[in-house]
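Other chains of the complex are left out, but the ones given are in their true place.
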């Protein structure tokens, strides 16, 4: 660090101190340095020998400066985070040598201490600032974007992932039902975050919250306040639905009609910065428990899920039936009931193949939504076609949807069989479609 | 793992699954195995290949079984936690070799992953159970006790300390003022946790919460609910107090008398299991900010603090004045105003030596309360004697107390000087007492 920067560093500490002294706005901005420099220096100060309480103010400055950075500056910021706050190689060598000589738990602990990158401490200290947790989640979102430009930033992402998984442990989350009495500020976020079946405005949202036959549940974390981390939309119906249209557009039921089925028709993760922190399975399981307690008449818990990888997979198939089907699906079948009836058997057969035999990376099911629900212990219960004629669903899945079935007393067995052997639980319709 | 245990293990998984299936009480207890075995096996299952949602139930079983253990069984449990959930030595060797060859950030990340003891994952998974966080804090309290019997458990404590420091990050805490409108369930805890100046019952507590001239603030964590983690009791006075008696016993002020001083007269950490997680400095700083905003007439923020190491230190001194003073303090001075006046100069001189020159481990001030406040950037402002004639204060400090002074605009400088050079900021009274 050159002399000039040291001068700035001491100015910085002085500025923070003055701020504390006078309660004045003598912030770093007043020092007229570029945000990129301020962000980096604040991180350095934060890792230095200052009082815990002063760290709160420095963390605030760091996050404020970071917020001003543009894309290129962020890239530089992340690189310096990677390079300036890593490990002490000599300390690692020594701790490893000591462990190698006497490999007991104490030696592991010493080794662990020096192998943990200083970045993790840096992130924990940045988190001292009020509201920091959400800002760090957004910072990781930026990082994920930056990694596309520079894959060498991946090690920082491991630090983020490690800390966020610990902080957003399910034990710290609270589930809340959201209805029309929720704050508009939260409802507005739901509209913004809903990407499976986008809402067309407040009227649409209100329908999805209607007490008579709809529910919406979300997980929240105390440190991110009113930010819904994940939410699931549920329709209460009589029988298992085979198309999304009626669910999105039906007028509210009077609440007096009997229902027997809870349909999870949309699940959304809100914060891209929490990628890899799993909430969905916990949320579904808790919602099932809550609904069973509230409405004992419910006997069936299913999803009505998209099949986002179907069209792409189909396009890649080279066998005769698949190619023929693809050609047929390019036609204008959607307004032709006869064509639909004629095509359905082929769609079912090929789609069953996709779900039950299509394989992606590491031998997992090709379809990402299938991976999620099957991994949760659900069964691929029924294919529905055509079930969603929206432009996006036609493009990605030729209008196909699936009901995954959650049977509480079989979830654990199915999960285990799926993880151990790759067994895909499925309903009779898929079984016969595959054979047919 | 012998055959018998494997049998039990599969029974266990079966039991959990059945529980999920039938919603029945087919818990582990029903398996009629000793709690020690259940606790250990549950941990093993938790680290195995089961679904996330099932983990919640297993974590619950593990914690429930743990709660039934007696002291000896806990010792065994902790040892197996240390030995069964450690690291893979071979993986460490390989990751080290890879890093040694190409020591970049990615290699560090790989090494970090294998060096982190599996115990940390285990603790994070135990935390999935409802209410687990508080139980884990209490488990660590047990561990600290167990370490006295077996210091070899220290590596586990490092895992606990590491995780708890991350989970109880200041960014996750909320400060609340506690007054007479707080839930009795919280107030009861305050009475139990207050150890500096114990309360004699609800009347005593009510006095310490009286709106006219008292305040009490505490930190809470969302995952530990109504458990106050640390709390500080404040008296609003005119002038700096020189004895604790009036603060504890004075009737409530009408709220119309002018005040200029906020006195922090008792600070208590509640949960022994959070040892080493620092809250105090953050709490004091935030309380000062809140009080300044609410009562702009306050000009002075001081403590009235015990000196818990004074008597022991004095007993260890071998110089003439100290030995003479000790002999004199063994007499019956406390009810003899003349004797008090005569003794005071000597007490002041020796006590100033203790505070300013007494050194403990690592060259730090000998007195633990002094270490805390000086480390926070306070000044040792004034000695008061006799200031506390309770049996415990006489035994540990011959009745001596100190006012530490928090001057916001000097906190950072003082903290830095203390950390860098060991400089102990102090008031004129101590300076002249030391010379005299």
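Just so it is clear, A and B label the chains in written order, and each chain counts residues from 1 on its own.
One rule holds for everything that comes next: contacts are C-beta pairs under 8 Å (C-beta built on N, C-alpha and C of every residue); 3 or more make two chains touch, one makes a residue touch a chain.
Remember, predicted model here, so these are calculated numbers, not experimental data.
A.B. asks: So 2 chains are in place, but how many copies does the full assembly in this file really have?
C.D. replies: 4
As a working rule, only the chains that are shown with their structure count from here on.
A.B. asks: Between chain A and chain B, what distance separates the C-alpha centroids? Give it in angstrom.
C.D. replies: One centre to the other, that is 36 Å.
A.B. asks: Considering the complex alone, what residue numbers of chain B touch chain A?
C.D. replies: 13, 16-17, 20-23, 49-54, 56, 82-83, 86-87, 89, 92-93, 96, 99-100, 103-106, 108-109, 111-113, 115-117, 124, 127-130, 132-133, 152, 154-156, 158-159, 163, 165-167, 169-172, 174, 222-223, 278, 281-282, 284-285, 375-377, 408-409, 411-413, 415-416, 419-420
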